[in-house]
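A protein chain is absent from this complex, but the other protein chains hold their places.
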Amino acid sequence: MKKKQTYHRAHPTWCPGCGLFGVFDALKRAAANMGLAPEDVVVVTGIGCHGRMNNYFYSYGFHGLHGRAMPVATGIKLVNPKLTVIGVSGDGDAYSIGLGHFLHAVRRNVDITYIVVNNRLYSLTQGQMSPTTMFGMVTISTPFGSKDFPIEGPVLALAARGTFVARGFSAEAGHLAFLIEKGMRHKGFAFIDVLSPCVTYNKLNTFEWYKKNTFMIEKEPDYSPGDKSKAWEILNRDDRIAVGLLYEEEKPSYEELILPDTDQPIAFVDLSVRRKELEIIMENFR
Amino acid sequence: MKKKQTYHRAHPTWCPGCGLFGVFDALKRAAANMGLAPEDVVVVTGIGCHGRMNNYFYSYGFHGLHGRAMPVATGIKLVNPKLTVIGVSGDGDAYSIGLGHFLHAVRRNVDITYIVVNNRLYSLTQGQMSPTTMFGMVTISTPFGSKDFPIEGPVLALAARGTFVARGFSAEAGHLAFLIEKGMRHKGFAFIDVLSPCVTYNKLNTFEWYKKNTFMIEKEPDYSPGDKSKAWEILNRDDRIAVGLLYEEEKPSYEELILPDTDQPIAFVDLSVRRKELEIIMENFR
Amino acid sequence: MIKDLSVMIAGKAGDGVLFTGNVLARLLKRHGWEVVTGRDFPSNIRGEPTRTTIRASLNENYGPGDLVNILLAFDCEAILDNLPLMAAGGTVLCDGEVVVTPPRDQAEGKTFHKFPLRAMAREKFGHEIFKNMIALGALTFLLDLETTLFEEIITEMFLRRKGEEVEKKNIQAAAYGYEKAREITLARERLPLARKEDGERLLLSGDEAIAFGALAAGCRFFAAYPICPASEISHWLARHMPQFNGVVIQTEDELAALNMALGAAYAGARAMTATSGPGASLMMEAFSLAGMAEIPIVIAHIQRLGPATGIPTKTQQGDILQWVFGSHGEFARIILAPGTLSECFELTTEAFNLAEKYQCPVVLLTELDMGQDYRTAPRFDLSRVRIDRGKLLTQEQLLGIQDFKRYEFTFDGISPRALPSSRKGLHMVESLEHDESGYRDESESNRMRMMEKRMKKLKKASKDLPRARVWESRKAGAGLITTGSTLGPVLEAAAELRKKHVQAKCLQLRTLWPFPVHAVKRFLDECDRVFVIENNCSAELATLIRSQVIPLPEMVSILRCGTRSFRPREVVEQVEKAVR
Partner (left out) sequence: MIKDLSVMIAGKAGDGVLFTGNVLARLLKRHGWEVVTGRDFPSNIRGEPTRTTIRASLNENYGPGDLVNILLAFDCEAILDNLPLMAAGGTVLCDGEVVVTPPRDQAEGKTFHKFPLRAMAREKFGHEIFKNMIALGALTFLLDLETTLFEEIITEMFLRRKGEEVEKKNIQAAAYGYEKAREITLARERLPLARKEDGERLLLSGDEAIAFGALAAGCRFFAAYPICPASEISHWLARHMPQFNGVVIQTEDELAALNMALGAAYAGARAMTATSGPGASLMMEAFSLAGMAEIPIVIAHIQRLGPATGIPTKTQQGDILQWVFGSHGEFARIILAPGTLSECFELTTEAFNLAEKYQCPVVLLTELDMGQDYRTAPRFDLSRVRIDRGKLLTQEQLLGIQDFKRYEFTFDGISPRALPSSRKGLHMVESLEHDESGYRDESESNRMRMMEKRMKKLKKASKDLPRARVWESRKAGAGLITTGSTLGPVLEAAAELRKKHVQAKCLQLRTLWPFPVHAVKRFLDECDRVFVIENNCSAELATLIRSQVIPLPEMVSILRCGTRSFRPREVVEQVEKAVR
């Protein structure tokens, strides 16, 4: 256990009331609960309002290109599996431009915790429609209403054989912290879609709206995150949005499978020229 | 009805016995059954052995970039909705580099028929692992066995809210032709994953292997393609691979929703400068 | 009478700085002034310093000026950063909690007023949001502008969209600000502006001019992915396209945007995409496809500051060489660079013709400060817009042809085009090397002819492209070569230099590729010393010139590697230093 303050680098300049504050809080709490040294954490972010997370959360940070958080995070994790690698993206970053990378990271089951802050808009670029924008919504880019049917990250993650699929709500920072912590403890890829109102541009999916339209699956009497068809069903419900740990499964993680030796991080391998072995290999060229 | 020969431009140079011959045959049959004029069809292909389809199938053709068949096909369909637009990709083209585009096309429900010839390898580039390569398989790029968990197109299409999700088998050209025809008649995005052996590089997923490991859902007593949870379940079966029309649903197609007037194809709209209207719009700048 | 001035509005993101500046710009424009705004924004939605500067002149107005006459700040701290920019005799109005004491030397000769905008708005109108109207009212007083014109603008903005009540309240807030300013400022601070007829002039951004140009030119398919500072083109078109039976698609990324536009263009639409920085890099692959498959496409690139994500809200000219030399393989491309707002419109309409006539990608390369800032311009002349679809064949023409070949070897390299669904026009579009019908052909003889065919299109095009423009025709001591939005400060600098008896003339490159070798040579011959002025760090334009013009006299590069465009003085000083 550490103090939450350990990870507080600066006060965010997000719009007052933005859901991202809840995510920031939850992330600090989860890290504190895990007692992580800030130096052992790398937060890899996408481009968007969510991408400012690195400015506020105190740890190593990598704010790369729009949509490419997952390849970067995978590279980091494989080279140094001892690091706790956390991805933070937005719905545009993860489900639009980064959709391919997201699902490939899911299927590989790399040991990364991936938080997608889903405000159902491209907020940093002033509120255009995103892949989770509700059908018909008027945005700056859809003056006559969105004509794209939305998709949901958790459904896709389940379909791509995700081993940890969850949904949080940024108004419930405590619960979200619990999910993030569980995700970090999960061996393999942990995916958390976070319902997170953008108070500036999204006048539809507000805190109130979510309060009305979500329910906690942990409170459902017979729900178990071990049952894939249940998860599928609950995710396909039309009436209300399920929040909680939807699905979890044990499976070897990518780095266990692909690295010759997870105990010898590539990051610190001795690079001096191994002449003897190389000379033997060179014999193949004769 | 037209003759199958109508669409036969040349004899393919695929390796003798390749599953692609079955797909070619099925495509010709379906087009013949629909009685399509070759000039009213555009086949948009990806890069790979499958991409040679345009050289053999007689119609308008667009052999674009690796993984980008769907955006191109979408552009064509929106500009001229009267065309029958067919996409032909490989598993690498559609599920690896093109995964994002594929799922976004699915969710938009553009009226395109998308055939993914799934030989579970990158064949044109000499047999590297693809996203559908079975776990552990030795390929030229995975000398110690693939460590990536495979994904399946139909599951993902279902999760992305596909309105027509099917799977064919290139050894069953008649059945495949039936699926393709049904797909072309479907209003909206019709997706068909085709199990198709690569006889040169894939020594595991052979015709025999598929015969042993597939079953026809049309023959299942109580299967109906209108039930999404059934489709999900059957797609998640571990023992055998379901072939047939897995799921179909009615929903407005993208071009109906987004085009001001589907009866006036953009392709043939009169472009002379509409000065009066433009002058009025210019008033906004004063 | 004052004939030229700059007003800066400063505050924090979220304060409505941009809104305030744009309304002021419109107001000045209605008084017959030439106006240009100069936004300076952080890439953040809230809380960071933000400013915009409205430069207004009675006559010519090239762009942002050197100094600011009036500073209105929503936050008194903001004045500290901006004082060094203020002209002698300037006036400062500011709101805010913090009491700020400017350094003595910088404060000298300027008048400071604490102007509690938020408090007034809250107290008098019940909400801070009225602070902007109060501020504008104050400026209306200071500049001695017509309140009726201001009220007109308020009505236009609010009446239809928000109703009468809101409109009224805003008019009241404006009047309140006007009176308050009268109370607290001194008579000598007032800058009574001369007036002129507004006439038929326009006030709009380069992005809007491009979007309007596209619409006028028959663009009916626009696909793009949101990115600063190009999104405005998309937003504008999304509102207006349906009326013209066209469509705007927000794609999943830039790869999809260009590929989808290529599909649309192939199917017969005049198609376009727009992007910036990272998005342009993502389009490089499909750019090459457009070249290979000879698909007419227009790509607008509004340059922002790189590399990587860079500073998305700042301007630069750092992507010139990427479009000239970028992408894999070799193919014909045309690159146009508008230097004025009118050219944003004109070159866009021309771009669609060039794309179809030469069946190649056409890039419209401009900059953030051109794309997002507002400028006045004469009304666009729609009667001059021509639609030339090149060798696109109608169904009738196709029926009359024996053996249609989409990629036929022709004298000028340009082949006939048929749209899918046409009878007798069947062909392949092939990203592999292909024969005259479009089918894969890897033979060397075919390859050589096809490359030659595709490349030689540019030879013919060169005669058809927007010509380089020369300002001042006499022989000159200093020749200033530039492109894009840097034109403004360069022209102003040239005027200034002439006042200082340095004979300066300017060459504006409006086509960057194929490179206008002759125009540059001719210009070089007429100048003693040559300067290449561009807003980037590595002298891209000069590099391009060197790579194309032989032999070449010595050229001096004047570069800016900062976060804004040139101020005229920065050009003047460097030229003077070199010439004297």
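As written, the chains take the letters A, B and C, and residue 1 is the first residue of each chain.
Going forward, a residue touches a chain if its C-beta (ideal position, glycine included) is under 8 Å from a C-beta of that chain, and two chains touch if they have at least 3 such contacts.
Quick caveat: nothing in here was measured; it's all calculated off a predicted structure.
Engineer: Using the touch definition given at the top, which of the shown chains does the missing chain touch?
Structural biologist: A, B, C
Engineer: From the listed residues A:25, A:40 or A:227, report the one that touches the chain absent from this view.
Structural biologist: A:40
Engineer: Where the complex has a chain not shown, which of B:47, B:73, B:88 or B:257 is the residue touching it?
Structural biologist: Considering all chains, including the one not shown, the answer is B:47.
Engineer: Of C:185, C:205 or C:536, which one is in contact with the hidden chain?
Structural biologist: C:536
Engineer: Extract the touching residues of subunit A with respect to the undisplayed chain.
Structural biologist: These residues touch the chain not displayed: 38-40, 42, 44, 47, 54-55, 58-65, 68, 70-76, 78-80, 82-83, 100-101, 104, 258-261, 264-269, 271-275, 277-279, 281-282, 285-286.
Engineer: In the complete complex, the non-displayed chain touches which residues of subunit C?
Structural biologist: 42-43, 255, 277-278, 280-282, 284-285, 287-289, 291-293, 305-314, 318-319, 321-322, 324-331, 431-433, 442-444, 447-448, 451-452, 455, 536-538, 540, 543-544, 546-548, 550-552, 554, 561-564
Engineer: Contacts of subunit B with the missing chain: which residues?
Structural biologist: So the residues of subunit B touching the unseen chain are 13-16, 47, 49, 52, 63, 65-67, 92, 96-97, 99, 122-126, 128-129, 131, 140-144, 148, 200.
As a working rule, only the chains that are shown with their structure count from here on.
Engineer: Taking each chain's centre as the mean of its CA atoms, how far is subunit A from subunit C in angstrom?
Structural biologist: Roughly 37 Å, centre to centre.
Engineer: When the C-alpha atoms of subunit B and subunit C are each averaged to a single point, how far apart are the two points in Å?
Structural biologist: 41
Engineer: What's the distance between the Cα centroids of subunit A and subunit B, rounded to whole Å?
Structural biologist: 30
Engineer: Among the residues of subunit B, which ones contact at least 2 other chains?
Structural biologist: 100, 104, 258
Engineer: Can you tell me which residues of subunit C touch two or more of the remaining chains?
Structural biologist: Residues 242, 252-253.
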